[in-house]
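Quick one: the structure is below, questions incoming.
The complex appears here without one of its protein chains, the remainder shown in place.
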Amino acid sequence: MQKYISQHNLDTLLDTLIKRGIRVVAPRMNAGIPLYEPLGSSGEVVSDTLPRRSAKEAFFPVCEDIMSYKKEGQKVTITDIDPGRFPETVLFGVRPCDAAAIPVLDAVFSWDYKDEFFLERRKKTTIIGLACTAADDACFCTAVGLSPSASKGSDLFLTALEGGGYACDTCSEKGEALIANNQALFDGPSTSNPIPFAEPQTDTFDLTKVKAWLNDHFEDPLWDGIATRCVGCGACAFVCPACHCFDIVDEGTEKAGKRRKNWDACGFWKFTHHASGHNPRDLQPKRYRNRIMHKFKYYDDKFGQTLCTGCGRCVRICPVGIDIAAIVEEINKK
Amino acid sequence: MHPEKQKHTFEPKIIAFVCTWCTYAGADLAGTSRMQYPSNVRVLKFPCTGRIDPVFILKAFQQGADGVLVSGCHPGDCHYIAGNFHARRRFAVFRKLLEFVGVDLNRLQFSWVSAAEGGKWVEVVTDLTEKVRSMGPMTEFKELALEEQWSGTIDTPELQEAYNAI
Amino acid sequence: MSRIGVFICHCGENISRTVDVERVAQEIGRLPGVSFSTDYKYMCSDPGQNLLKNAIKEQKLTHVVVAACSPRMHEKTFRKAVEAAGLNPFLCEMANIREHCSWVHENREEATVKAIDIVGMMVERVKKNRVLPTITVPVTKRSLVIGGGIAGIQAALDIADCGHEVILVEREPSIGGHMAQLSETFPTLDCSQCIMTPKMVDVANHPKIKLYTYSEIERVEGYIGNFQVTIKKKARSVDEDKCTGCGVCITKCPQKKIPNKFDCNIGLRSAIYVPFPQAVPNTPVIDRDNCTKFKTGKCGVCQKVCGPGAVDFEQQDTLIVEAVGAIVVATGFDLYTIDEKPKGSPIKGYGEFGHGKIPDVIDGMTFERLASASGPTGGKILRPSDGKEPKQIVFIQCIGSRAREKGISYCSKVCCMYTAKHTMLYHHKVHDGQAYVFFMDARTPGKSYDEFWRRSIEEEEAVYIRGMVSRLYQKGDKVVVMGSDIAVGVQVEIEADMVVLATAIQPQKGADSLAQKLGISYDKYNFYSEAHAKLRPVECATAGIYLAGACQGPKDIPETVSQASAAAAKVMTLFSKDQLEREPIVARVREFGCVGCFACKKVCAYGAVEEKEIRDRQGNLVKTVAFVNPGVCAGCGTCQATCPSKCVELDGYTDEQVIAMIEAL
Partner (left out) sequence: MTSLIDTTIYSAITEAIRVEAARILSEGEVTAVVGYAAARRKGSAQPIVINTAADAGQLIFTPSCVNNLAVYLTKAKKEISKTGKIGIVVKGCDLKALVGLMGESQLKREDMYLIGVPCIGVLASTVQPATGLTAETIAPKCTECDAHLPQGCDFVPAQTPVVTKLEHKYAAEIARLEALTPAERWAYWKEQFTKCIKCYACRQVCPFCFCEQCLCDRNKPQMVDTTPRPAGNAAWHIVRAMHLAGRCAGCAECERVCPMDIPLNLLNRKMAMELKELYDYEAGFDVLDKGPLTMFTDKDDQSFIK
């Protein structure tokens, strides 16, 4: 059932949650750029711009400890991180493209191995999505079957209304519970019209067709043509809401240290570098091919979903202007 | 015989990177001459100051050094002809970089100490130790080492303990 | 997993007095990887070393740390002991808890804590130590000696007598050097030529010595054991093989008015000449700058009179490449001149002393030629201006030497002695003459030296005046010398017939450019630098190159000969094995990661870094990488600190070892 919440009440909601000791993560400015980060107060929220990094880091941190070790004499003590210590979190102001990526990640982190770090954070987090009212020409959510008003992945979904305030849709039990705990701040449905949704200017891809082409074209001149440009950084994967590769490293000294899990990217030469010295993806086109293949074929093969939500971040930040939307568009036309 | 040693609340950790031919030998001479200096310094021996990589200095600070000393042969005395000349340029630039990112250069000392200058070794080490002692602990890198991206942060007792230790 | 053995030395009480060695051994014993930790009274003693050796065997130790004195003291001792027990010597490290700890700290607690840190640091380091095999370099058992003076001759003879070939290169047409110019030598007054010329002949006749006179070093490549030397043999215009040394050409040469450099330009020679009668080789050379044939195209008398047809006006300079394993540099000295020096020169002249302007002011070497029986005056002391015998003669010492304001601060060492000798020679030849000597101090250390000097005063009646000369000028046919006698405190004025200046000893001209070719270092005066002033006075810092004689600093003949023999001994040490073994502390390139930016090559002071092409099986060039020649590398590690990707690594001081030490603290 749809509800209404005024801007004032929304701010009150966030501040109340913060006061209750719940971590509220929302887009805010940090050193000149918008990022999803824990708020000190509701006033810090910036809602008119897409954060530079996606919301995935609320569940899949840039870097996290998974274990620590200490050596004393001949004795080695290992301490596991207790996921039970992860804080209750409300993730607010999440864009449809970011929110939609979260169920995509759920699939991979609860597949053959249950990643308790991801799942515990996921369990403790309530997601409040926000409909999108502005897009630039890098945005292409509509091309991959989403939309600026898609509530996929959200527990509550807000739509900004003309004249102020938000329409609030409940999408899950977690969302219901949040409303139930803060009844007074919500009103019945409003009759105001939503502020017009953003309209990304791209054609819709036929993802089945794209996948069919990829099935048959592991080797294709397309890869060399496009990917000679790629310089092999990890920027696209790191800003992507759905990319989820990680690396595990031990950092420390002979005496003490940590085992850490941090983001990794298939664009790196080191990503597939074997201990033997061999590298099956020795050249950049092979690495870039993997990015496309994983997003539009392999993930679909395994989980029946596309690993791209059209947020356009990789398009905006690619140092050499590689445009995934343009590439898929080209495949789509084949 | 000796005056009562003053008790200090803070004992700085000083790491010295020295060349084997001049400064290490100078420190040996201070030893054979039974000169006395603060025990805070830990000496790492290199064949030549030319071998000393700026990364070592960075690493020393990261590992908790409160002060770092780099010392080698006087210009013209290098056992390897010119290693100290290369080092001189390298460190002239590196210290400017550290200064620019906010490291207080009072914690980073460079010196020429020859194999004959046991006294100068004592003086350099004593001065640096006392200077750093008066500045207090170098907290910047230690704090940084404990910081996490917000998403990876969890309040563990050991983390708290580490913070308190700084 | 490493099994490290740690041995803490008490050093009698030197360490244990301030460091609680038992506690150090206990604490270190708890470190990961340490399987044996103990303390002992004297680790360097035989029982101490046996303790170490037995522990290696019994405890199956893989690495060893000896915490004792400075590694500068006993690193070799313990590495040898470790090797004797079957471990690679480079798996042993020393922790310095004496010079750097127990001797410099009084507080027992502080010193003990520091000692634990020091030893702990070395334990972490030694874990990362790798087995370093001794480096072997093939040795070419031939040597090059540069300079044919007494130093070069002695070194060449000593090496050749041991059966190894020597290439002796001399810039002048004859070997002999300065010693051949001297009349008599101190402190025994034996005739220089009498003792010198037999050695010169020995050189000429020695089957193992290949002599290149009138030749210079053009280029030196390679490294210890494996040098390639390019020698430029200047055109002599006389075929050495055909010439019999009969000397007819010299007699017939119409151009005979050329000042002879050998006689300090007071005697004359012909355009085709040998510098002195006993020259070796006794083959004339044509001075092309002064030869009428070369200047005008006319003459050619020498060619016409030469029976064997040895004179060859068309002869060209030739380049010869010789492979040698060791080089002895014996380029000798030159004398300081007191004339005005070019502007900006760090060395100043003595314009006020009139050398070059007043003909009867000469230097010591000129006096030697005057006194020499084979000299231009046949051994009579006759002054250059009018050929009269000087009855009053003044010698002035320390001209240039010990004169910081003139740019030379060192003592030339031989002048006191040769001036004393000059007064004697003078007195022997001019019985009614009087010699005066102005001197600062008389420096006469050396066997029978002081006795010799005293003899010049007590028996040969030389008058020594302690003080400096303030002015010197010509008055009629006299040279007036004004100075002070500081011993008495009076001004002195002597109307002399001749003045002899004891000018300073300087390195040969061009010493610096030769050093650059050889890759050896030199001081601000261009004297060559020895590797260590006390303990390696014969070797250069550059391996395989040795010094003999005055090119390294002022020396007299006995010293020069000693050093030459020492250099020869060093060469023989090198040649005693087919393969040269050296400490494996050298840089190595990881070719896999090297991108060939050659920053390493740019900073290497030894030229040890070469470019190496990596090719695939088809022979296509894959990339060009750096290669460090282990024979040349001195092990400073400047390359590694400079390499951005750390693809060149100094064995024994790797980043892994250094980082392990830093992390241990």
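Here the chain labels run A, B and C in written order, and each chain numbers its own residues starting at 1.
The criterion applied here is as follows: contacts are C-beta pairs under 8 Å (C-beta built on N, C-alpha and C of every residue); 3 or more make two chains touch, one makes a residue touch a chain.
Computed from a predicted structure; not experimentally measured.
S.K.: List the neighbours, among the chains on screen, of the chain that has been left out.
M.R.: Counted over the whole complex, the chain not pictured touches A, B, C.
S.K.: Going by the contact rule already stated, which one of A:Pro27, A:Gly175, A:Pro241 or A:Pro285 would touch the omitted chain in the full complex?
M.R.: Only one of A:Pro27, A:Gly175, A:Pro241 or A:Pro285 touches the chain omitted from view, namely A:Pro285.
S.K.: Which listed residue (A:Gly32, A:Pro280 or A:Gly304) would be found touching the missing chain in the intact complex?
M.R.: A:Gly32
S.K.: Which residue, A:Glu72, A:Asp137, A:Asp187 or A:Asp301, contacts the hidden chain when the whole complex is considered?
M.R.: A:Asp137
S.K.: To test your reading of the contact rule: which positions on chain C touch the chain that is missing from view?
M.R.: 592-599, 602-603, 623-624, 642, 644-647, 655-656, 658-660
S.K.: Under the stated touch rule, tell me which residues of chain A contact the chain that is not displayed.
M.R.: Residues in contact with the chain left out: 30-33, 35, 52-53, 62-63, 136-138, 227-235, 237-239, 247, 249, 251, 260, 262-263, 265, 268, 270, 283-285, 315, 317, 319-323, 325-326, 329.
S.K.: Could you pull out which residues of chain B are in touch with the chain that's been left out?
M.R.: 54-55, 58-59, 62, 75-76, 82, 85-86, 88-104, 109-112, 124, 140-141, 144-145, 147-149, 152
Operating definition for what follows: only the chains that are shown with their structure count from here on.
S.K.: Please categorise the chain-chain contact pattern as a line, ring, star, complete graph or other.
M.R.: Topology of the interface graph: complete, with all chain pairs in contact.
S.K.: Going by average Cα coordinates, which chain is farthest removed from chain B?
M.R.: Comparing chain centres, A lies farthest from chain B.
S.K.: Quick check for you: compute each chain's CA centroid and the global CA centroid, then name the chain with the smallest gap between them.
M.R.: Smallest centre-to-centre distance to the global C-alpha mean: chain B.
S.K.: Please work out which of A-B and A-C is bridged by more C-beta pairs in contact, and write that pair.
M.R.: A-B
S.K.: On a C-alpha centroid basis, what's the spacing between chain B and chain C, in Å?
M.R.: About 38 Å, centre to centre.
S.K.: Please work out the Cα centroid separation of chain A and chain B, and write it as a whole number of Å.
M.R.: Roughly 44 Å separates the two chain centres.
S.K.: How many angstrom between the C-alpha centroids of chain C and chain A?
M.R.: Inter-chain centre distance comes to 72 Å.
S.K.: Among the residues of chain A, which are close enough to touch at least two other chains?
M.R.: 253
S.K.: Which residue numbers or ranges of chain C touch two or more of the other chains?
M.R.: Those would be 663.
S.K.: If we count contacts the way the header does, which residues on chain B are in touch with chain A in the complex?
M.R.: Against chain A, chain B makes touches at 63, 148-152, 154-156, 158.
S.K.: Which residues of chain B touch chain C in their complex?
M.R.: It comes out as residues 2, 5, 13, 15, 20, 24-25, 27-32, 34-37, 39, 42-48, 50-54, 56, 59-60, 63-65, 79-83, 86-87, 90, 122.
S.K.: Can you check the complex and tell me which residues of chain C touch chain A?
M.R.: 30-32, 124, 127, 592, 660, 663-664
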